[in-house]
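One chain of protein is taken out of this complex; the other chains stay put.
Take a look at chain A:
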Amino acid sequence: MASNKKYWQSVEELKGSSIVETLSKKEFVEEIPTDDFLGDKETLENSSTSRRDFLKYVGFTTAAASLAACEGPVRKAIPYVVKPNDVTPGVADWYATSMADGYDFANVLVKTREGRPIQIMPNKDANGTTSARVQAAVLSLYDEKLRLQEPSKGGATITWSDADKEIAAKLNELKEANKPVVLLTGTMASPSTSKIVEEFIAAYPNISHVVYDAVSESGAADAMLAMYGKRTLPNYHLDKAKTIVSFGADFLGDFHGGFEKQYIAGRKPETGDMSYHIQFESNMSLTGANSDKRLVLKPSDQVFALLNLYNIITGSNVPSKTTSVDADVNAAAKSLQKAGAKGVVLTGLNDKNAQLVALAINKALNSEIIDVNNTLNVRQGNDTEVAQLVSDMKSGKVAGLISYNVNPIYSLSNSSDFSEGLKKVELSVALSIENNETVDASTFALPTPHFLESWGDTQFDQVTYGLMQPTIQPLFNTRQIQDVLLKWTGNSVSYYEYLKGFALTNVLNGASWNTALHNGFHKKEILEVEETTVSDIVISDVASQLLKSTKASAFELNLYTKTGLGDGKQANNPWLQEFPDPLTRASWDNYLTMSIADARALGFANPVKDNGAINGDYAKVSVNGKELVVPVMVQPGQAKGSVGLALGYGRTFGLKDEMKVGVNAYTLYTNGNNIQYNVSIEKVSGTHKFACTQVQKTIAGRHDILKVATLKEYNSSADPKHSWNKPAFVSYDHNEVEASTINIWDEHNREIGHHFNLSIDLTSCTGCGACVVACHAENNVPVVGKNEVRVGRDMHWLRIDRYYSSEVETREEAKELGLSRGDTYRALETEAENPEVTFQPMMCQHCNHAPCETVCPVAATSHGRQGQNQMAYNRCVGTRYCANNCPYRVRRFNWFNYSNNNEFDFNMNNEYGKMVLNPDVVVRSRGVMEKCSMCIQMTQVTILKAKREGRAVDTDEFETACSSACTTGAMVFGDVNNEKDQVATLAKDKRAYHVLDYLQTKPNVVYQVKVRNTNEA
């Protein structure tokens, strides 16, 4: 029964640590040290500022401030000289384009204001989705610190024409001598670029093209090549799946670019049916956290379990080993067989053989979910070729290297070999958007534009052809790789003309170029995908190879990518650094995740300090003779005998000091393999300070926050009000009455005009955090930095709370069950080894009966008729009474000025970074409280648009930043007084509930009970 669960946010809380309890009672964890200072006579007397001085300063500053206030500054207004036709100052323009940075691929819409892109949203017509990283990419455009700005040779600036001349001469020289040159790029997924590269190679036959992805999925592509004869990634139509079995595939994360949208489309309880998802994994991943059944299994056991599953499904007997979860594998097999063609097996092991086994299982199932025709082009990296290139370079066989937006010196495990080889090449050219180690080590550094400044095309799958168009004039002296290659090929046509010609002749098939450009994509009418031929693979051979390469050991390392930083391309992006990891809730760090049992055995712990921050111990991780000292984060749900470490951190070259966080896990990423065996771990001295938003915001034992039901319960005829969605009862006049029947506030009529509600479906929310970054971009939410996050001063208006659950509620309950002291601990810990995880986006609830409004002494926060709890920053005097009285802990206080302040050297402290600010929302100053406004600037724009056009507001026309960014449709915003709006129905749904409804604050944010499909199989 759902209500028996205890939800907890940290291991410390579960253990009932007194610190956590104390912290949970305080909104602001740090005491203001007035007593320390004023109470101590000595410090007072030793202070260099005497009382008289103090009064002088006060007097002077007050006088100065009032004098300065008497005359306003002279402000200039500088219009365009010639206004571009499509720009109306003050009105946003939207452009459809595509993102492709080598790791993240998306069809997007870009909001521009006066020629500056300020926000990225999914292009829903093109079936586009955005993740936190795609959302944040707009800020990376303005990264004046990391971006290359001028072409240079050996560190000295040169002109493009000189660079062209010198490089072309050298290329021709190498061509004459027939010395090999390599073009090293990441995955580009661009048909026209592929053609340009082909032509370039035709002009210089000594050039070969190697594709290198920092985070590799080479194994899956190689397996496809072996079995289906083409080196792409299979597509998965998870929306149609009945049973999904995944072995460490984080398909809600970065596995094949992510399948979040499809997955959630197959999990809508109101259809009466949901897919059944079993996840075998070692790290606690976003996918595992969302699964119906999660089995913790260290990587080697995952291989055995996969082979066991193959044996059961196909009835064969390939060599394998028994695992502790064989019964569950059996059950999974049964479920898969029952689902038949609607079942699918995925594996995240970057190993050709493991992928082949998964493909074979899907073939045996005759799975319709896996699509090997309409395949994905988003990871084309080839580990074998890259390894070959590095060894060739080292032995001096490569005469020239042209790299494009890759940074092997940072991201290769054998980067020293690469650096050594790079010194031996005669010509090294780095085309790059950013200044990094590899660019620095190359002779020529040629700046390329950001995707928001570029023309281009994309082909992520075989059906949707996407177009990329510039949304801003290039900020720096950049040139696109396509233009560069065309020039070096001797083609004088510009890439824009080339692209247009290419699209018109090869893709558009008579359709209009302008329409395609406007839409940002073109759906190919006929599925031009050829049926792929299946070659027979002997799985028993594959299996024995797989077994040979699987070296089960005491500790196994599973390298993974975090939702925030991914492969590390945007490591200098403060939004992403401050983005808390959905699971550990830690920002500004990577760390070794370790199971509770292992941590106890090895003596690691995460003590909570009295300021609410979390500390950690350091571990020395040794793999293949390489060592790395990493802080340890104890992670519930981590498989015993396994540890996890995120890639993408530990970059230092060219980054701002604040962003040089974490350790570079790529050094352990040998051969691009995300699983490393034979790992040894040793505790070393030192204490690491984590910046975790995890413990600060416990919910003070109020467990009416989260409601979870099973699909069976949901489908049963029982009244939800009496079973899985019980309303709160309170004691009134010595009787238990439903909380909604009494209230200490007066009721107002809320049926006139608009009344906004936001519905959040906890079943559909995967915790991906795209909304968190969208909120940052839309509302000018400041970045505060690691130290401030550590003491609980993060400014996120929208956070995603993560709750772990265990079946035994409290120690008191355990006592009632008659458990001994030892048994109690054991019972609690057994659950904690693999807890259920639920995500809950939390922002201002816009209570109709708002406790914060009642206590504001200056009426700075008040209620609008449209349901929004409004915050007038200019009226706020910073008493923080409201935050203390808010039961949801969603009000954030501005402790400092975060703009134009060198102490906070993030995007609001430089001219480029400030270009991303939304001009319709004020940048708040020090000393005021701020919080979610329900994007009142967006609702106002929608209303005004309707008024100008003299019409009523359309159905579902209202949007907020979070609801439009939401990939899965978990967040729905609208007007409940418009019956046709989706939210009007959702607000009355049988799953709908309000958080802490016993308080009767009557929030305008409605949550939908989380439904899990746990009853199956």
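The working rule: a contact is a pair of C-beta atoms (placed from the backbone, for glycine too) under 8 Å apart; a residue touches a chain by one contact, two chains touch by 3 or more; residues count from 1.
Everything that follows uses one rule, which is that contacts and distances are computed from a predicted model.
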Query raised in the report: UniProt protein name for the omitted subunit, picking from "L-arabinose transport system permease protein AraQ", "4Fe-4S binding protein", "C-type cytochrome" or "Aldehyde oxidase"?
Result: "C-type cytochrome"
Requested in this report: Identify the residue among A:127, A:671, A:870 or A:910 that touches the chain left out of the display.
Outcome: A:870
Report summary line: Full-complex touch with the removed chain, picking from A:328, A:920 or A:956, is A:920
Query raised in the report: Which of A:445, A:557 or A:953 sits in contact with the chain that's absent?
Result: A:953
**Report entry** Residues in chain A touching the chain absent from view
**Finding:** 66, 69-70, 72, 74-83, 88-91, 749, 751-753, 860, 862, 864-866, 868, 870-875, 920-923, 933, 936-937, 940, 943-944, 946-948, 950-953
